[in-house]
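Just one protein chain is left out here, and the rest sit where they should.
Right after this comes chain A.
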Amino acid sequence: MISTVLNTEIGAAGGSSALRKHKSISIGFCLLAGLLILGALLVPGFVSPQNARSILLLAAFLGLASVGQTLCALVGALDLSIPYIIGGANILLPSLMVAGLPAPVAMIVVLVLGTLVGACNGALSFRLQGQALIMSLGLGFAAVGAVQIYTSLGSQFGGTVFAPVPGWLRNLSAFNGKFFGLPFPPVIVIWAVIAVALGWIMHNTWFGRSLYAVGGSRTAAARLGISEFKVWTVIHSVSGAMSALTGMLLLGFSGGGFVGVGDPYLFTTVAAVVIGGTSLLGGAGGYGATVLGVLVLTVLTSLLVGLGLSFPAQQAVVGLLIVPMVAIYARSPHIRNQI
């Protein structure tokens, strides 16, 4: 009889949640630190206040756009309308201002419209579950198409809209923007405040906990009287609002409206969520993780640009980063470990 000693030490079935959280967060930090070191070694001027400012600025846009994606991922949904709402907001705001609306009023109108599109998206996605992906994509298309029809009415505008952007909006999100005299644009502060608030909300409010509950087990959540429909509608509304906000802030950044400005966010919002460690199947993760994912993604892009890689090469590298990330922690635990 052959007997062999089994002395393996693996953290199988249901290790402590703290440990898992640490795992995904420490992977994120290691990646970030690794990228920063690489950048410092390979790219002259990588570690400089200017570069830090530009990285944080770009991260802020991505971070704001990823708020909705994170919330959706937590219940197992994906919002693919984000890039279109960003693009739509980016051209609707200047054309409303050209039409004579004062900037603050125009911004509120855009924000409300973004929220409404999100709400429709959430309600319809929930009712037609299984088709949620194509639903959000379809509504995004419809919204951005409608905005372009509006902007081209009686004007030479279409996908590109020029309008004088007020100085304060420029200051909010331009490279050389100032936050109460400090040398960085206020949008970074806006992002930080939203991130902290959201992190707190997710852990300390009924809304936050019911989101995790729905993501973890729909039936068990229903037994507790949590309305899945409400949760879906609310998070998609938040996603719509945040996308509209991002679109408007990007106007201050670029100075002119362009409908395609949101396009990169289709991939990057999902990538930031996955790299951060939030499961696309729902129930685990959070916005803190996404913040890490956003930073990793932005620093990586900055590094690749600094190394002189072309845009296609950057795309290839960022795309490939997803593979190990999914392999490491975005998978669902094996069925035997769920038992």
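Keep in mind that, in the parts below, a residue touches a chain if its C-beta (ideal position, glycine included) is under 8 Å from a C-beta of that chain, and two chains touch if they have at least 3 such contacts; residues count from 1.
To be clear about the criterion, contacts and distances are computed from a predicted model.
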Q: Would you mind picking the UniProt name of the chain not drawn here, from "Cytochrome c oxidase subunit I", "NADH-quinone oxidoreductase subunit K", "Xanthine dehydrogenase family protein subunit M" or "Ribose transport system ATP-binding protein"?
A: "Ribose transport system ATP-binding protein"
Q | Among A:Ala213, A:Val274 or A:Leu297, residue touching the chain not depicted | A | A:Ala213
Q.
To test your reading of the contact rule: which positions on chain A touch the chain that is missing from view?
A. 1-10, 12-20, 204-207, 209, 212-213, 215-217, 219-225, 279, 283-284, 335-339
